[in-house]
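With one protein chain removed, the remaining protein chains of the complex are shown where they sit.
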Amino acid sequence: MSIVNAIHVKSITDIQNEIIEEFEVYDDWMDKYNYLIEISRELPVIDSKLKVNENLINGCQSKVWLNAEYNQGKIDFSADSDAIITKGIVALLIRVLSGRTPAEILNVDLYFIDRIGLRQNLSPTRSNGLLSMIKQMKLYALAYQTKYQ
Amino acid sequence: MSIVNAIHVKSITDIQNEIIEEFEVYDDWMDKYNYLIEISRELPVIDSKLKVNENLINGCQSKVWLNAEYNQGKIDFSADSDAIITKGIVALLIRVLSGRTPAEILNVDLYFIDRIGLRQNLSPTRSNGLLSMIKQMKLYALAYQTKYQ
Amino acid sequence: MNFNIDQIRKDFPILSQQVYNRPLVYFDNGATTQKPQCVINCINDYHTQHNSSIHRGVHYLSEKATEDYENARKTVQHFINAASSNEIIFTPGTTSSINGLAFSFGERYIREGDEIIVTEMEHHANIVPWQMLCERKKSRLRVIPFSDEGILKLEELDRMINEKTRLICVIHVSNALGTINPVNEIIQKAHQHNIPVLVDGAQSVQHTSVDVQQMDCDFFAFSGHKIYAPTGIGILYGKEKWLDELPPFQGGGDMVDVVTFEKTTYNSLPFKFEAGTPNYIGAIGLASALDYVTSLGVENIAQHELTLLHQGTEKLLNLGYVKLFGTAPHKSSILSFIVNGVHPYDTGMVLDKMGIAVRTGTHCAQPVMQHYGIEGTVRASVALYNNALEIDALVEGVKKVKTMFG
Partner (left out) sequence: MNFNIDQIRKDFPILSQQVYNRPLVYFDNGATTQKPQCVINCINDYHTQHNSSIHRGVHYLSEKATEDYENARKTVQHFINAASSNEIIFTPGTTSSINGLAFSFGERYIREGDEIIVTEMEHHANIVPWQMLCERKKSRLRVIPFSDEGILKLEELDRMINEKTRLICVIHVSNALGTINPVNEIIQKAHQHNIPVLVDGAQSVQHTSVDVQQMDCDFFAFSGHKIYAPTGIGILYGKEKWLDELPPFQGGGDMVDVVTFEKTTYNSLPFKFEAGTPNYIGAIGLASALDYVTSLGVENIAQHELTLLHQGTEKLLNLGYVKLFGTAPHKSSILSFIVNGVHPYDTGMVLDKMGIAVRTGTHCAQPVMQHYGIEGTVRASVALYNNALEIDALVEGVKKVKTMFG
């Protein structure tokens, strides 16, 4: 299933549950990582001219570029990373949060992270910067909400 | 027995053994301290005009003034301290070392210190500065030896 | 009060130690405190199961250690009620906290002719770094005196503050006299002139509850080893607005963002002030100690210690031949005294042989001794695990000293 399709028809909860289900079949970390690698390939890749320092997220050992665009009340995210697993993780976030309203993004409870075993990645000091990515997405949401309301 | 008498007739070894014997009767620290207090009273007290900073020994929590005089090949020490136990300890040193030749002082093995239970006082960091006193006495001995030979 | 001292004493294995075949009576808590079993276990477990360097590691142990270290920071934050964990800097101890601050604050704000105010009651750790800074910057150290009871003369402060004053540094609880200083009042006065205040809390956090926001101090320093934690760890608290402006005290790993030989940029708070591998096991041990203190209740501890302090004060004064230094009505934990006619060192030596550990000398506060024209005092300092029997042992010890030295 393609991410783009999912965005418009399913709720955030639906998609989170979907991801949890997909990951449930793997109890080995290597399989989870393999799946993340697969997912990373589905990431709507950021325009190369957007891969600039201003779009870099701090606090990751790998580089993560994240771009947000406001489209009729919703935010579309695109991203890239030079590390594959990080790219897979950001792809999951985008699958859940892209095409949502600022309010939805600001209020989201990303419970899937815990359930698929990435909770430890949420620690503020985790060098993969999952927390920084989420923070950045919420910052965009806040900025657009402020701007357009 | 008075210190002054002892100095001229007995060897350093004799006096050390004498001190060890005197202390042997005490197995309680309080009795040892009481005896040191007693001994402190026998210290040939330094002339008050010699209680100057130049005669102060470093590294003691209490003040110790030590003076040395060269007399026909031998060194006479006098001292004082504002703390009584320290004064008792320096009195013991003087009883052993005053009236001796520089060579005797430089070569002395002060085994009595260990035997009467003051060994821990010999630690370089001991704040009573027993080690500093001995060092200072040997420094005087060295100075006079160099000067008069 | 729910403070079972007999039970609590069992938490501290060293208290059942014998010295010279006598039970240890440990009254040198102002110098360093003993560690409860939970802190000892915490360190032990860390070394046997979890040890790993923090921050840049990708692996399991490193992630765990990093998380524990950052949680320790939050524990400290809540313990002193700081507004953010960014305001909590781990240092090797109070002395390092103050020296670090002196360097950074000095570089940023101190110019020739400026003035820094301290008190006559400070520990050397809160004098010498400022003297060194003043010498470097050709600025001036001014000193608030105290009265013979050990009370700061705050009216002098009013006269001293002027447009050249850049910082006020004050000891919260005096380690030599026990006085609890009116830091709130000092801070209020200072802030009326926009002058920041550093509070040296080395002797306060373990005895009274500290709330840096309520106190409104700009900086606060303390040492782990004086609050039942391991050696080699301490805290510098600073309001974020100050820490943001100050340059780092030290350079090295972890405190940087980008390093090139042309230009180096620094990491964000709190990391900017933590160069190199920190004492993360010390920090985790400190958190464990603070949890222990919290579990007993800081107020309960304060009350227990105050009871002992009053008992000690009364019994020593009743002897008729003990002079107490530090008789302010608002006091904590410190009994600083001289047995009339007896050198403090003699007193300490005899108490030692009775198993009673006290400190003698100037307590790194020579100006306090100069104030009274004395060489030093005997200091018995009370901690949460001391009890009334130990106070009695101390009084008996003093009696013995008097009979011996007369």
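To keep things simple, chains are lettered A, B and C as they appear, and every chain counts its residues starting from 1.
Throughout what follows, a contact is a pair of C-beta atoms (placed from the backbone, for glycine too) under 8 Å apart; a residue touches a chain by one contact, two chains touch by 3 or more.
For clarity, every value in this text was computed on a predicted model and none was experimentally measured.
Considering the full assembly, C:I281 is the residue among C:V76, C:I235, C:I281 or C:V322 that touches the omitted chain. For the options C:A31, C:M160 or C:L296, the residue in contact with the chain missing from this view is C:A31. Listed for chain C, the residues touching the missing chain in the whole complex are 13-14, 17, 19-20, 24, 26, 28, 31-32, 34-35, 39-40, 43-44, 47-53, 56-62, 92-96, 98-99, 102-103, 107, 120, 123-125, 127-129, 131-132, 136, 141, 143, 223, 225, 230-233, 247-256, 258-261, 264, 275-282, 345, 348-349, 351-352, 356-361, 363-364, 366-367, 370.
Residues of chain A that touch the chain left out of the display are 29-30, 33-34, 37, 61-63, 82-86, 127-128.
We adopt the following convention: only the chains that are shown with their structure count from here on.
Centre-to-centre spacing of chain A and chain C amounts to 46 Å, using the average Cα coordinate of each chain.
Mean C-alpha positions place chain A and chain B at a centre distance of 80 Å. Within chain C, contacts with two or more other chains are made by no residue at all. Counting only residues that touch two or more partner chains, chain A has none.
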